[in-house]
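Just dropping this structure here.
One protein chain omitted, others in place.
A and B are the chain letters, set down in written order, and residue numbers restart from 1 in every chain.
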Amino acid sequence: MKLALKIWRQDGPADAGQMVRYDIDGVSEDSSFLEMLDLLNEQLITSGEDPVAFDSDCREGICGMCGVVINGEAHGPERTTTCQLHMRSFNDGDEIVIEPWRADPFPVIKDLCVDRTSFDRIIQAGGFISANTGSAPDAHATPVPKEDADRAFMAAECIGCGACVAACPNASGMLFMGSKVTHLGELPQGQPERGARVVAMTEQHDLEGFGGCTNLGECTRACPKGIPLNVISQLNADYRRAGYGGSSAD
Amino acid sequence: MTDTVTSTPELIDGVYREGAPIADSKAPGGDIAGKWTTRKFEAALVNPANRRKLSVIIVGTGLAGASAGATLGEAGYQVKSFCYQDSPRRAHSIAAQGGINAAKNYKGDGDSVHRLFYDTVKGGDYRSRETNVYRLAEVSADIIDQCVAQGVPFAREYGGLLDNRSFGGVQVSRTFYARGQTGQQLLIGAYQALERQIAAGTVEMYARHEMLELVVVDGKARGIIARDMVTGEIETHLADAVVLASGGYGNVFFLSTNAMGCNVTASWRAHRKGAYFGNPCYTQIHPTCIPQAGDHQSKLTLMSESLRNDGRIWVPKNAEDCDKDPREIGEDDRDYYLERIYPGFGNLVPRDIASRQAKNMCDEGRGVGPAVDGVRRGVYLDFADAIGRMGEDAVRSKYGNLFDMYERITGENPYQVPMRIYPAVHYTMGGLWVDYDLQSSIPGLFVTGEANFSDHGANRLGASALMQGLADGYFVLPNTIRDYLAKGPFTKISDDDPAVVEAQQTVTSRLEKLLSIDGTRTVDSYHKALGKVMWEKCGMERTEEGLREAIEEIRALKADFWSNVRVLGAADGLNQSLEKAGRVADFLELGELMCIDALHRRESCGGHFRAESQTEDGEALRHDDEYAYVAAWEWGGDDEAPVLHKEDLVYDFIELKQRSYK
Partner (left out) sequence: MATSTAPARAARKGPPSILLKTVVAVTGLFFVFFVLFHMYGNLQILVGPEAFDEYAHHLRTFGEPMLPEKSFLWVFRILLLASVVGHVWASMSLWRRAGQARTTRYAGKKKTSYGGFYAKAMRWGGLALLAFVVFHILHFTTQTITIDGAHASPAERVISSFAVWWVVGIYALAMVFLGMHLLHGVWGAAMTLGLNTSLQRAEQIRFVSILLATIVVVGFLIPPFAILFGFIE
């Protein structure tokens, strides 16, 4: 395949950056999108140009490290991660615009790499169940109804890639946050901290500068794990029960 | 452990020397069931008020590292945690699919600590240390309790209790799982516990930091040199003890199921500073991966082994049929080779056997799928019978997500066309040598998880690596490291201590060197070339001749690398080529050691088939009389032969047997 790539190049966090066009030929339909970028980089290095920086690690769609916006869509045209997107989803001769996640809480580090530590800080704020090592009762001490366990699992599938933020017109992180709140809130183990958790996480989310959700649903559409919008509704409900961050947080 | 050699012993096989054997792995005496309790009791305690004054560096945030970081943080030590990804949650443990073993006996099917211990030792082909494996089995149950308390959403039954499945050919159901994402769920649990400690201020997190050197002062591990991958800054971090939980080195093969960034650098740098490397040649090759489609490929993807429960594996009988549409090949022209050779186990033979036979079929010219470098490397995994028997819907509900993944990657619909599979490197049993306390041969340097060599011998059973990572991190290390820390805090070291300066200089001069060569070949091209040599000659089947060639080829490749590699850009910012170059440079050295280890071990064990050591009917033949030991290699110096220290494996509680699956 022959393609015209327009890629965001930015030397460092402080640089302005611009779109640069590269023509590439000989791309296999069976290669993944990132392997196509690997090929481009091999060619760039050979010709003495700085290769394009982009993040990836597992390349299996599970670690959440990869992610670029392809023709305006986070992770590209299929519902999957960028690393699992394959070139057969494109046509010979296509022009492909490749950009980093755009959200101020995800500042660009270089080219297509962004800093997503804001997500980690949201988890730090309360995205956990406090259970010191060694303090746990027998695993069968608390049965969990299967439906609750299944919903918790569904929400826990989030890979923290940030595509939801990238796709959201408000650059809101609520699908990510909602998935954690739902995961832990569905389980009996998560109850004691439920109210405090949602309040602390929400506060951190706003503090990081993410926008507010207006229920548009672009996040769920871009989410490679298909996390449904109802986790955001759950987040809202839990937040309400916790007194909107007021002192009545239980 | 004995002191390192002083007089230079003779060169063996032209490639290595032998040093003093390792006399003691420091396990306490007594009955195997009481050893761990004894050790925990004997290990010195650290007063809570003193813990704050003691600092620990942990490299790695996978199951082994995150769990240790969280636990030590909770205990009140000062922890610094490092990972090369942008977040600790992305460590490669996240990719594990199948499940985690634990001797809970929730199914009441006769499981016990002893049975898990026995299965693991046997599965490791009698090349693991009894004491460590027993302890692993012993703490396995606590892992499940801990994870459930953290909110890990394991699969449950309708009654609300945990579900188990049998995995990897084991006769009891002891595997806990969270659909096909067990590793992810376990890691998220450990990650959250770690983040909680970060918030509490006991753990300081350094993400996008790569450890490039170990700092050893007065014979003790006292810190690391790390590069901030964003700013390029070379940082010195000092502490009272260092823990490496940096994962496996399967990427020495270039193509593996490991993540792109998995590397041996942390372990290798420690090895060069004196830590022994145990059994480097032991790698696990997983039979059900998606075959390579072409030269562009950057990694291989694993599909759960459970597929072998219902799929039938075959290749065409005649090489001429190999490029036909498989559906047009008649039943009589198909060779269901596993069912033919191993009628008792059929398609469910252990991983090593399934893998090697697939390779044999392809080497015979009966492989299928696209030819890469002139050879078709793939065999069919056919669900036509299963679909006929159970119906497409039943197959979909059982394997739907795997089929989807296959279709996404290959573009073929496995409900209609048989899948193609091929073995791929997936796990490395070898790693830094550690004693019962998980302490390496450098005092103060502890190694956990896949990075150590300890528990899996020559072959790892499914669902046991996750167990080991969490056992090490949550329960073993926190108990053993305190015995060491109780002797601290050690004397303060300043940043201009000669040992520190030397370590910093090694790092900066190496980076400068890599950037200044400005040759013509890309880093990836060296990595691919190395991977090819390793896969062909130090993979599933090894020969004396092949290994000798491999050693020469790797040496030549290494020399070429250091004179002709091209790394662009600078060291003072994000530079992914530079990162890769450093890793590949270490892989080149490791590759050579792996081949030397493989060469010296003239027996077939685990998945490692040594062509010179086979039974009359072509099965693997172990030599317990000669090789029932751990090969712990000491760094001999640049361009010097490594030194072998043998740790004899003594089986007091389990009887050694040859495996047979016919």
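We take it that a contact is a pair of C-beta atoms (placed from the backbone, for glycine too) under 8 Å apart; a residue touches a chain by one contact, two chains touch by 3 or more.
The structure presented is a predicted model; accordingly, all values stated were derived computationally and were not measured.
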item: Residue, one of A:43, A:71, A:89 or A:132, that touches the chain absent here; value: A:71
item: Residue of B:121, B:207 or B:329 in touch with the missing chain, whole complex considered; value: B:207
item: Among A:56, A:133 or A:172, the residue in touch with the chain that has been omitted; value: A:172
item: Selected residue (touches chain absent from view) among A:37, A:66, A:87 or A:103; value: A:103
item: Where the missing chain touches chain A, by residue; value: 6, 8, 19, 69-73, 97-99, 102-105, 107, 109, 115, 117-118, 120-121, 124, 169-172, 202-203, 205-218, 220-221, 228-230, 232-240, 244-245
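The working rule: only the chains that are shown with their structure count from here on.
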item: Whole-Å gap between the CA centroids of chain A and chain B; value: 28
item: Residues of chain B defined as touching chain A within the complex; value: 67, 70-71, 74, 85-92, 94-95, 104, 106, 142, 144-151, 153-162, 178-179, 181, 183-185, 188, 191-193, 195-196, 198-199, 205, 207, 230, 257, 259-261, 293-294, 296-299, 301-302, 405, 408-411, 474-475, 478, 520, 522, 524-525, 566, 568-569, 573-574, 576-577
item: Parts of chain A lying in touch with chain B, wherever the complex brings them together; value: 11-12, 27-32, 34-36, 38-39, 42, 45-46, 48-51, 53, 55-65, 78, 80, 84, 86, 88, 109-110, 113, 115-117, 119-120, 123-125, 127-140, 142-146, 149, 152-153, 156-157, 159-160, 183-184, 187, 189-190
